[in-house]
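I have placed the structure first, in the form of structure tokens, so that the comments after it can refer back to it.
Selected chains from the complex are presented in situ; the others are not included.
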Amino acid sequence: MTTVTLHDLRKEFDDVVAVNGIDLEIVDGEFLVIVGPSGCGKSTTLRLLAGLEDATGGEIVMDGRDVTAVEPKDRNVAMVFQNYALYPHMTGRRNITFGMKSSGDFTDEAIDRRVGEAAETLDIADLLDRKPQAMSGGERQRVALGRAIVRDPDAFLMDEPLSNLDAKLRIQMRAELAQLHTSLGTTTVYVTHDQTEAMTLGERVVVMNDGRIMQVDEPQTLYDFPANRFVAEFIGDPAMNMLPVDIENGTAVHDAFAIPLPNADGGLRNGANGDGDVPIRDGRRAVLGVRPEDLYLATERPDASGETLAATVDVTEPLGDSLLLHCSIGESPCKIQAKPRSDIRPGDTVSIAYDPARLHCFDPESGDAFYHSESDASSESVAAAADQGR
Amino acid sequence: LGGGSGGETEFSPIAEELTVWHAMGGTNGETLDQIGSDFEEEAGQAVNMEFQDSYENVLTNTLSAFDSGNVSDMLQVDSLFAQQVLDTDQVRPVEEVLPDDFDSGVFLDNVAEFFTVDGELASLPFNNSNAIMYINRDAFEEAGLDPDDPPQTLAEVRSASEQLVDQDVTQFGITWPNHVWFVETWYGFEGELMTDAENGHAGEPSEFRTPDAAYDMFEWWKGMAEDDLYTNPGIEAWGEATSLFTEQESAMLLTSTASVAGLIADSEGFEVGAAPYPSISDTRVGPVIGGASFYVPGGLPESRYEDIGQLLQYMSEPEVQTQWHKGSGYYPITQPSVDSLREEGWFEENPMYGVALDQLQSGDASDPATKRALLGPARNVQTVIQDKSVDILNADDMDAEIEALKTEVEDVLDGYYN
Amino acid sequence: MVEVLQYAKRRVDALRGDHEARRIHEDDLGTHFQLLILVVAVVFPIAVALAVSTKQTGVITGVGDLLPGSYAVENYREVLVDYRFGRFMWNSLAMSVVIVVGKLAISVFAAMAIVYYRVPYKDLVFLFILFTLLLPVPVRFIPLFQLMNDLGWSNTILAITVPYLASATTVFILRQHFLSIPTSIVETAKLDGVGPLKFMLFVLLPMSKGVLVGVSIIMFVYAWNQYLWPLIIIDSEANQVAQVGLQLLQGDVQGGQLSWSLVMAGSTLTLLPPLLLMIVFRKPLLETFSIQQK
Amino acid sequence: MSTREIFDSRIESALLLLPTLLVSVVFLYYPTALAFRTSFFDSSFGRAEVFVGLENYVGLVTSSGYHRSIVISVVFAAVVVVGVVVVSLYLTFLIHEVDTGQGLYLISVIWPYALPPAVGALVFLFITHPTLGVLTGPIESLGVEVDWFNNGSQAFVVVALAAIWKQIGYNVIFMIAAMNNVPDTLTETAELDGVGGLRRLVSVYVPIMTPTIFFLVVINTIYAFFGTFAFVDLLTSGGPSNATNILIFNLYQEGFSFFNFGVASAKSVVLFVVVGVLMFVQFRITDRYSYYGG
């Protein structure tokens, strides 16, 4: 039902530019996640959508209607907050119905029916008569969701709704949220600073930094074709390794190794960078990006072809399903995801293989990606998305 | 509580200098201050005149000072509260304090009589007054009334008021503070005692009398209020009543002679006149005394009494009395000062200053009804009468309220004396 | 009304022309309008007092008389010089400062004992202190008066300060505040072996600055405004406080002179110290009081 | 989860509590006990105390005037407490709602709190005096005859208005802090739901502010019973027809105008009991309705 378009949206607080000109199209029914570090303007963007902040510039269009100056209550959106924002003095049921009753759009029966449905969907029937203080964090969040869905809003806006939950509960609620979206199909904009949450929940993910959009893409695309160094390092845990190299003859030359870049012969790559492509010139400096899981001990995959690099292990971190090696390749620190239970100790020198299809090069100044060893046709650039929006 | 018995209590003075607690503010207070500093100059004895806001406050502070032991050397007590202070047994008759050569015969008879107890002058009369009627001469003329022939009875007050109000000259005809003194004065003119035992002068009173005249008086009062000819300025609202008069909201004002000086000064824009108090009927036996006298606590260090005596004596000297009279309006209370004023022709030149004195002297001082009531629980009785007066004004059944007034006062008397 | 407001809003919108400035909510103007009316209602009395204090006799009988008169200087001079009102103000100030400082000190001690000591019956002690709320001066002024006389304190500053020092409200508010200081901070102090005195001086008091200032203002106003008890216990003019002293400005009441203008000048003067404090310290006064359950 | 009770020396805690307890016992509890004792005596200045048993109480029990005084006091307290809380809440809410001028509005509405009650009373007298009042003319032109020197209900209204007006500031000080403490997200949730204006105040803020409001109800009750003396004393002296003769004034008059200390002490005891009972009832009611309670 609801398509939301943001045109050059800006928000300034006294001396801070919280949102610095955002263009974005939110497709009807999609689950869009906004992710970024603390203070990058995620919440502000969401609050602009809700109407809780007045835009300093730009406009917000919902289904063709300019709502930039419309009162929050007339936008028909529902918001779910990190701290649940339940009324502490009301029971679960009253919390859910309170807002509906104000709007006056619902008859008493309709309210009862909807609460019943929501309670069933969210499995909160036995919470309806309790007050928030008698609920656990997860239960509270579920009631807050209930409150959002009964109103049948055009869009859900969620600001880090799971951050206050403990790790296990967060994972569980994440799954429930995904399920809920599948069954309701309501357009959802979800803010988080947790990239795992972003990846697993988002149909598309917006990465923000410093009030600007860095990239908008499907999760896997984001992961595989980061538009710039920021996205590359932000998405993925452990973060992508960044090694300073020189590009010579289609080869990335580091102090300690030289890796040929596949398909680099074309000279130009159709990278994810929307501002015009950057040539892979020989002799230019670059940052070679490669993810820890795309590096592995040569011994683990004896069949794999290609170069190997020598690395010294500094620290080992057992993650259970893998062993994270903090190594040094020459002077550069580098993380490698080895098989669990490997018998490797700090100080060992290991021989490392890599996946040649998963190499990335970034401009050392601008940080823009100019090379991905595998091309991806589906990759949408920021600019492209913005263009569509207009 | 109980503050000890008789004059044995050792009081400590408040300060080195003589302290006088009084209730004279404004111009009257300034005159009193002047008298104090004149004395200081003459006798070389420092005097501190402390203004205590009202007679009621002086009374309260006096009684609590007797309890705390820090007392002032002289206390200006309203004649209304005379008995209440005497009943504490903590005062020394001024007759014993005044220098031996002081001639207590100088006081006017009606005055001296009131303040004498058991043949001794208990306190030094100083500022004494009557209630009189002030009129707005201009308003009277405008309403076609003769300012030189002001109303003399309540009935005449009413018809004058009607005329003033009907012709829109002033909003109200008359006003006076809701204070017991005015009721007392009406009783006095009518020759009626307020209580048995000769208003307390001949024993312990137990009955509050409500003669027919009292009914007449209240009925008149109520009628005036209902017809908006009278406005109630509030309980003990001396200031508001005067303001109503100076603001020309009301053309007649009943209040103390003490206001003469002030009213002449404040009546901008119209000419003020003074007339005798209007009586209930044609009977005019005489007014009750008003104003205050100075009491001296017993039990102060003996050395102080001489200085106190000097000050007391100074305050009754003819020049001082004259100065006081002119500066305030309280009538002179010693014969020498009356004589000197008459000699000077003061009263002819300032007829308003003579009204009260004439009223006093034309009264029948021998009639017990003209003696102001001496009641132990005076403050309490006063409050009851004032509060009840309002009830009577508002009552559907006035007679019942008057009955209630009687019962309540008698309850208070009973509570105090038994 | 509504139409006027909507019209005004349209005008404002038209003037702004774009979204550049803050959007004024529809209800904002209405809210401001209501506030203005209420503020005028609340402020009106002091405006009257101020106007009166500048008049000669100070009788005002209609709204038209509210323009300021020309006797301001004269009236205030008379109050301060002739009536030595400064003296009363000074007495009030001394009394208030002693009460505030005393109350704060002993209440901080008490609240600290109640919050930070593990001792039996402290809830009972707290109740015992709270219960004094029900025992204001009027309930006990007669015996208190007697007690003061027995102690020989009547007419002294002791009489108008010491009986006020125990403060249920202050202990209550401080306790509330102490309870809001994160336990982990308190426990850190305990782990470091910080002693009670050091804890109070270097942790508790600095962390309570706002509340202490806020409470001080409230207590100052409370002390400054005491009327009944000084009226009873102080009868010498030299030691009288401003509240009671005001009556003396009325002039010769018996004589029918009511100098309203002087009374109002005195009233204005009396209002100044607490008002100034409130304005200067409005931040702590308005931001630090939070009452939670328990 | 954790503890603030980091010290456990009993001696230290006793020393910390000592000043407050000492002052409370000597100047609050002891005089109260004395008042209780005196209530069985006939006592006055300059006269020996006589034990009269329950006579003073019997006098009160049989005095219809005193019964009326109790009723008037309770009604007066109810009107003042409800009036103060409602007006202050609404004002606080309006101020909370606006973004510009908050500070100015706040100071303008809380200043009467700094005004001494005696001054407040005088100013009110000035404004509403039946013939001389500044506002008397305008009010009478609305068809109401201002006559509260004679009309009991009007006098009651005037005194109550003055008392409410004076106490608003104190309440706003605490309420604004409490209202600002309501999490913004709750306000925003309500805003998104279109829960507007008064409904938000009544259904969201007020319940969350219950601890503060309860605290204020207690303080206001005490104020209504004890702190309004000056208004009655200076405006109506308890009249007309005792319509404003609240217990505290009645007690003061008995004690310090009529000097019947025995009866006055009995009245103190009754006043104390009345306020105590009301507090108890309030505690019970709030316990039930406070949202934290369950």
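Per-chain residue numbering starts at 1, and chain names A, B, C and D are given in the order in which the chains are listed.
The rule is simple: contacts are C-beta pairs under 8 Å (C-beta built on N, C-alpha and C of every residue); 3 or more make two chains touch, one makes a residue touch a chain.
All values derive from a computational prediction rather than experimental measurement.
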What stoichiometry does the whole assembly in this file have, expressed with the labels used here?
A x2, B x1, C x1, D x1
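Assume only the chains that are shown with their structure count from here on.
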How short can a chain-to-chain path be from subunit C to subunit D, counted in steps between touching chains?
1
Ordered by label, the neighbours common to subunit A and subunit C are D
If I rank B-D and B-C by number of C-beta contact pairs, which comes first?
B-C
Could you tell me which chain lies farthest from subunit C when each chain's centre is the average position of its Cα atoms?
A
When the C-alpha atoms of subunit B and subunit C are each averaged to a single point, how far apart are the two points in Å?
40
Overlap residues in subunit C, where contacts from two or more other chains coincide:
22, 59, 61, 142, 146, 232, 247
For subunit A, give me the residues that contact two or more of the other chains.
none
Would you tell me which residues of subunit D are touching subunit B in their complex?
38, 43-49, 129-132, 149-152, 236-242, 253, 256-261
Of all residues in subunit A, those that touch subunit D in their complex
50-52, 72-75, 77-79, 81, 83, 85, 87-90, 98-100, 102-103, 131, 133, 147, 151
The residues of subunit B that touch subunit D in their complex are 1-3, 5, 56, 60, 63-64, 66-67, 87-90, 171-172, 225, 231-236, 240, 243-244, 247, 249, 377, 379-380, 383, 387, 390-391, 393-394, 412, 415
